[in-house]
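Apart from one protein chain that is not included, each protein chain of the complex appears where it belongs.
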Amino acid sequence: MVKAAVMEAPERPVQVVEFPEPVLEPGGVVLRTLFSEVCGTDVHLWHGRLAEVPYPIIPGHINVGEVEATGGEVRDADGEVLKPGDVVTFLDVHGTCHRCWYCEVAKASTRCPNRRVYGITYSARDGLLGGWSEKIYLKPGVRIVKVPSNVPPEAIIGGGCGLPTAFHAVERGGVGLAASVVVQGSGPVGLNAALLSILAGACQVILVGAPALRLEFARSLGVDEVINIEEVPVDERVQRVKALTGGRGADIVIEATGVPAALKEGLAMARDCGTYVVVGQYTDHGEVTLNPHWDINKKHVDIRGTWGIDFSHFYRALKVLAKHNGRIRWERFITRRYSLAEANQALADVEAQKVIKAVIDPRAPF
Amino acid sequence: MVKAAVMEAPERPVQVVEFPEPVLEPGGVVLRTLFSEVCGTDVHLWHGRLAEVPYPIIPGHINVGEVEATGGEVRDADGEVLKPGDVVTFLDVHGTCHRCWYCEVAKASTRCPNRRVYGITYSARDGLLGGWSEKIYLKPGVRIVKVPSNVPPEAIIGGGCGLPTAFHAVERGGVGLAASVVVQGSGPVGLNAALLSILAGACQVILVGAPALRLEFARSLGVDEVINIEEVPVDERVQRVKALTGGRGADIVIEATGVPAALKEGLAMARDCGTYVVVGQYTDHGEVTLNPHWDINKKHVDIRGTWGIDFSHFYRALKVLAKHNGRIRWERFITRRYSLAEANQALADVEAQKVIKAVIDPRAPF
Amino acid sequence: MVKAAVMEAPERPVQVVEFPEPVLEPGGVVLRTLFSEVCGTDVHLWHGRLAEVPYPIIPGHINVGEVEATGGEVRDADGEVLKPGDVVTFLDVHGTCHRCWYCEVAKASTRCPNRRVYGITYSARDGLLGGWSEKIYLKPGVRIVKVPSNVPPEAIIGGGCGLPTAFHAVERGGVGLAASVVVQGSGPVGLNAALLSILAGACQVILVGAPALRLEFARSLGVDEVINIEEVPVDERVQRVKALTGGRGADIVIEATGVPAALKEGLAMARDCGTYVVVGQYTDHGEVTLNPHWDINKKHVDIRGTWGIDFSHFYRALKVLAKHNGRIRWERFITRRYSLAEANQALADVEAQKVIKAVIDPRAPF
Partner (left out) sequence: MVKAAVMEAPERPVQVVEFPEPVLEPGGVVLRTLFSEVCGTDVHLWHGRLAEVPYPIIPGHINVGEVEATGGEVRDADGEVLKPGDVVTFLDVHGTCHRCWYCEVAKASTRCPNRRVYGITYSARDGLLGGWSEKIYLKPGVRIVKVPSNVPPEAIIGGGCGLPTAFHAVERGGVGLAASVVVQGSGPVGLNAALLSILAGACQVILVGAPALRLEFARSLGVDEVINIEEVPVDERVQRVKALTGGRGADIVIEATGVPAALKEGLAMARDCGTYVVVGQYTDHGEVTLNPHWDINKKHVDIRGTWGIDFSHFYRALKVLAKHNGRIRWERFITRRYSLAEANQALADVEAQKVIKAVIDPRAPF
């Protein structure tokens, strides 16, 4: 039997449940889970804030595991054959159809209506399709990437879904050499967006967030300036960004807060003809009031909504992680490890921002 | 002496005033005005809605005239020497510095703080620097384009500032072959945006506006569908656009209304991963409430504020006009001509939307 | 039994052969062929100029047919269920894997090593997988598009593979409003590239090709200028283009010739900082000598190789055809129809450029 932490319904405690061993199809893979992420999305799931979630679910969308068995020859994204014992991670998004109008005409696969997501839109009734579990079943076609031997598995979770999401945001923002960047939000997406902006050549990265501990961590990643929203009121934050950017505002501002009001503030922090990336509004937290003349038209700004990731973001974000982990050590994002039985505590700690990144270790004793 | 219609201050009647003949500097040009545009911006000027306008002013920013004299050899944008009698038009924006950070580092010259605009930000105290006048003085460096002999001068005013502004909007929207486009607004910018979308290869152009007369005119330009906002309520408008676009919304939506609430409606009309161009919010008409999750982030939309034009838009828009005028006949946008003494009537008619395009003819008898 | 024209090996006459009726799999479709294209690629196939072709083959990659039967519910690209009697066309490229590095990381599916092409890389041993046949078998997953009722099926073949290929080239070239464009080559790709450039808003389209009949046809499509390479030597051709483009050369030059030397000439026809699209070098016809300083570096030119098409090009090109066919009438590209038994004659006529577009009509009596 396989133990997994199950979220049976919104607002109910997560329970550890036993499942039968997964049955391998041709092309499928069984993983022994090493680590699984706990992220803000899991808190949203816990509170029932996402639509069309087929509870009960096994949460955990970013995972790292060891190959236990494969259904015949299965290859990773680089075409290498997977062997038992290989340490791998995989893209949680599965089932992108490559046939619908969005996939094929608009080339906008993140809006494919057929995509499913491990740990979010697969039901526990359908099997071990989430990472808070001793084992994960990878259906045929799941996109698998081997973890390089010089990368500790924890680093994959330290990056978590924040890393590829931030990669997408930084790409949408066009961050490059000499850019000035403001990142709003100091959660995993915001911290990774700041870090990736630095790695992409930005010459000035300003992080606007809280609490102080996270801002200190941001500094250790190389962020040039931090502005603590618990200490500095909105108007002054905008003025400080202006003062740091020659009076103009930043070339690119990346919103990673989840707070609607952040848009008004962030647009004020962007320079005329700059770019504003909205990546943090993952769920509906209400509305914001904008002035289309001042905030958009006269500013000649580009505002770029940024939904989800595709495999390219995931794969390339891992390349960046593998390249720089020796120096950055993404495993430092992890504040605490939790056993399966401690999943409720993990969710509570993430919600309370007591941790930067929480990790489920299904091998940990109860 | 030269007669010109002067707007002495906001909310005061325009008066015809006599000015001394302009004094030619080297590189300057004196034009005998053939026609000058009256547009929505002039109504804004009349009501004092623009900041930092150095009243008294001679309005009229898009103009066509005949060269009377040049201060030595002066060349047009194609390098041809101007001769008396040449029929020309010119870019109203003058003085873009090509030295500031916006001009030179950001390459965003429409936000150059040093640019001045004929008919808007030049004072009548500084000379004949607007088109509601028998003559216009073109300072050295003004960007001049000859009007091809097969284009009637009226067509230049029929296009007016709406044509290059719409050119910029269509460029920002990335309208191209096979696109589906919604244009919100049936004023000169909206009508030209619809027309240029058709000329750029869009396969479906839907105009949302009013009144019926303008929508009929839009149909005559080749617009596929029109939706009359005086007859169809907001929700139904969105539903109709969805129904016309395979349930998805349009690839590109161009806002050309000046009404803040149009943004909420227009974003709902854009497909996921589509583009939304905001070009109509030229002055501050208040605010709009958006939901960042649904309207921007999950939609993965690009919102592109579009401010002003540069010479490239002006020049290329004229190329398009010269190419297609035989068939399109932009002079049809002109509903009525007005003498200098009738300028107040022209402003009233534009404000009341009695005309699509009003033209000042300074040669008309009083 | 089903009659099909089979190319058994390079340089051998095409023979009409009888095949058994196709066997429908779930998701498959049997078409009764209405028309199939004969294009330059088929001449290349006939002479064995393409690598890895699994002779014997049934040629015919662009086809239009009537649905005879479907293997269960099968939907077209717009999600509509296909019914017997529906007139459809389909993308010849099939089997793009959406899993390899090119598909998923580089998002460059036209270089996917797993793609197969109807009429080219499928063997007759595998079934009715080419259009020179009374019936065509569409494997599960083939991308099908319904032909609108106002479009005669012949128009689909009149556009042929030249239309979507030219669509791709025009997209790569960034042809848009006010552009000046030179197209080198007056075969189906070149003619469609010129036509699509016009439809995309180019204000000047110059076609360089031969023979005179094709250039006359080009004029009837709206091309502004033609230069006959049988009459005008290379240097003079370049000078004429320069003279027509203000001494600068064209904004965009599209090569659609198949002749290596065309690159040297075409680069000379492009303006500094212009774009040069290479789409005609479909097979290896040898080399060209360029001067990297003058032809590329100092010219600051973009050269864009353009290989194949993906479904988006195919789908959107059909949208353009459906929109404009009433006026353009792509069926006019067809010079002559051939029965299956006349396939060798069709190939000879295409090779001798006696026809603009040759069509196989499998229903024609022998």
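Labels for the chains are A, B and C, by order of writing; each one numbers its residues from 1.
To be clear about the criterion, contacts are C-beta pairs under 8 Å (C-beta built on N, C-alpha and C of every residue); 3 or more make two chains touch, one makes a residue touch a chain.
Keep in mind that this is a model prediction, so the values were computed, not measured.
Participant: Among A:201, A:286 or A:326, which one is in touch with the chain left out?
Facilitator: The one listed residue touching the chain not shown is A:201.
Participant: Which residue from C:304, C:324, C:337 or C:354 sits in contact with the chain not drawn here?
Facilitator: Of the candidates C:304, C:324, C:337 or C:354, C:304 is in touch with the missing chain.
Participant: Of C:32, C:61 or C:271, which one is in contact with the hidden chain?
Facilitator: If we include the chain that is not displayed, C:271 is the one touching it.
Participant: Would you mind spotting which of A:78, A:216 or A:236 touches the chain that isn't drawn?
Facilitator: Result: among the candidates, A:78 touches the missing chain.
Participant: Residue by residue, what part of subunit B touches the chain that was omitted?
Facilitator: Residues 77-79, 96, 98-101, 104-107, 141, 143, 310-312, 315-316 of subunit B touch the chain that is not shown.
Participant: For review purposes, identify every residue of subunit C that touches the missing chain, sorted by number.
Facilitator: 101-102, 106, 108, 110-111, 246, 248, 251, 260, 263, 271-273, 278-294, 296-308
Participant: To test your reading of the contact rule: which positions on subunit A touch the chain that is missing from view?
Facilitator: Interface with the chain not displayed, on the subunit A side: 78, 167, 170-171, 176-178, 196, 199-201, 203, 246, 316-317, 319-320, 322-323.
As a convention for this text, only the chains that are shown with their structure count from here on.
Participant: How many angstrom between the C-alpha centroids of subunit C and subunit A?
Facilitator: 43
Participant: What are the residues of subunit B that contact at least two other chains?
Facilitator: Those would be 246.
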